[in-house]
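Other chains of the complex are left out, but the ones given are in their true place.
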Amino acid sequence: TNPPYRQLVSYAKLKNDIRCHSLNIEMPSSAKFQLNDVIEAQQFDRDLLNAIFEVACEMEKIEKNSTGSMMLKGYLMATLFYEPSTRTRLSFESAMKRLGGEVLTTENAREFSSAAKGETLEDTIRTVEGYADIIVLRHFESGAAKRAALTANIPVINAGDGPGQHPTQALLDVYTIEREIGRLDGITLGLVGDLANGRTVRSLAYLIAKYQNVKIYFVAPEVVKMKDDIKEYLTSRGVEWEESADLMEVASKCDVVYQTRIQRERFGERVDLYEEARGKYIVDKYVLSVLQKHAIIMHPLPRLDEITVDVDSDPRAAYFRQAKNGLYIRMAILKLLLLG
Amino acid sequence: TNPPYRQLVSYAKLKNDIRCHSLNIEMPSSAKFQLNDVIEAQQFDRDLLNAIFEVACEMEKIEKNSTGSMMLKGYLMATLFYEPSTRTRLSFESAMKRLGGEVLTTENAREFSSAAKGETLEDTIRTVEGYADIIVLRHFESGAAKRAALTANIPVINAGDGPGQHPTQALLDVYTIEREIGRLDGITLGLVGDLANGRTVRSLAYLIAKYQNVKIYFVAPEVVKMKDDIKEYLTSRGVEWEESADLMEVASKCDVVYQTRIQRERFGERVDLYEEARGKYIVDKYVLSVLQKHAIIMHPLPRLDEITVDVDSDPRAAYFRQAKNGLYIRMAILKLLLLG
């Protein structure tokens, strides 16, 4: 029988506390860097990732301190969302408030510069930068965050721009692997589900390629296979990768099984193809039974039934801890952008 | 002629100050209790109600102190609303901020776990509990709050779950009677209007039955009469009740006339039935003329014309003070759940 959820949380905390220390050692305090905006996964190298992860680790301690931090007191963050993404928005706003900062929120920024009125993104940014100290932008167009950062005199964080980038999600994914497994070099990773459309798995593959001796398995239904650009990139970086149709075998070899949702909205009228793809690779008790003791299951959430709920109570189910790590990563990013 | 509105407020405040002291005496400080979640009216017994009311009384003093309280500084409340209810949301958020706490808001939580994406409420709760210290949930499904409370490791407050419960409304109604009339035992209560569909009158009848020598009159159009389950419950608890078609006679006997809105949305295409029911029992100057001097008019708001506006200036019109009591009750609940 599995321990109850509350105990699992404590167990995870304990693991994290130990690793926080090891991270401190990895990152010499002399390594200085300048972070102006967070726009795309490509801007991060190993040193920068380590520096962010070190701060994120400190943020865990701050968040658990009930009196709260006043580190960002007097700072104002504008969450400028051109499409709703409540999960991402709440995570950023919680991060800001946990550090004593304040928030201006808009989830209907499309009306701000409505088609009818036709204001450019650049004009909107120039107005909003007068009201806040940092902008978190969610936009429906790829490249919008970069345009905003070029215009703004204050830091801009990309919280997802259409089919483009969602860099803080990529950061929290890598951070979760580091925190849960204890290392990134030499990791074996199984990417499962919708690999064609999933922004998160593509960014994760990109970032993990910065580490040594990484091995990646792709497990995807035929219609949503990983695209050639990422495969070619991995090959060019010396990352070993392999496609497989056997989730059980892959699960038995991996440190991390990263499951994703088949995105129905990408299938249009072809409900038959969607249904076929959706049921193909499910993470359930059988998969857990072959998973190594130290390994973990990750998922960017929301999930449907691609991970069965009876998996949740297993200590290796890391997806809710992964979501929580998004808070620490965003606290770290806000601190680094506003205070250095 | 009636005193102007501002004087009425002062008059009400004076009455309240006197009663705050009497409440302090009723509740011995040795009576300890544990409040983990606020899910349904049924969870409250007399001792718990008294304890909450005592704290609510203290909250009146805090709210009137212009420097504000920092009692909940560092605490973060997530208002997770699956359907908009601006009145309830603002009341909770004001309560949190009056105590120095912070708020994460969402009024479109349906998009958070949209039908398209299909996330369960349980998964959403597990994510949100990572961002906040307490969740205020409004949901369209009966029982949603209980499911959320079973999942969450942080306190959950039910701010209305579909046709189910809205316990803080029930608490503020009982608190208003206590504050305005000075007692709950021996109270005579007239429930008027839409008794079939009104969640508030049903909850109020339920809670008031915990007190001694209560008498209830039901005054409702035929199509929206009080249902048998509540009548049977009252009888089983020894509460005397009676149906009447004579609002004037009932008003002359009651300590509290609790008027409610006929809910048009329940009548569908039968506009004729709605119009007939709607005009049947109106609280106006004539009703006031027979109302006892110490008695009060209550209403859960919003009102249409079931109370005429010329009643507002009478000191016995308690409905805006009742709405304000919602603030104190929610401040008390937040304090008790977060600090004990």
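A and B label the chains in the order they appear, each numbered from 1.
Operating definition for what follows: a contact is a pair of C-beta atoms (placed from the backbone, for glycine too) under 8 Å apart; a residue touches a chain by one contact, two chains touch by 3 or more.
The structure displayed is predicted, hence computed values, not measured ones.
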Oligomeric state of the whole complex, in copies, if 2 are shown: 3
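One rule holds for everything that comes next: only the chains that are shown with their structure count from here on.
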Cα rotation angle, chain A onto chain B, in degrees to the nearest 5, is 120
Separation of chain A from chain B, taking each centre as the mean of its C-alpha atoms, in whole Å: 41
In the complex, chain B residues that touch chain A: 73-74, 76, 78, 102, 104-106, 108-109, 111-113, 116-120, 122-124, 126-128, 130-132, 153
Over in the complex, which chain A residues touch chain B? Could you list them? 5-6, 9, 66-68, 84, 86-87, 89-91, 93-94, 97-98, 105, 107, 261, 264-265, 301-304, 309, 320, 323-324, 327
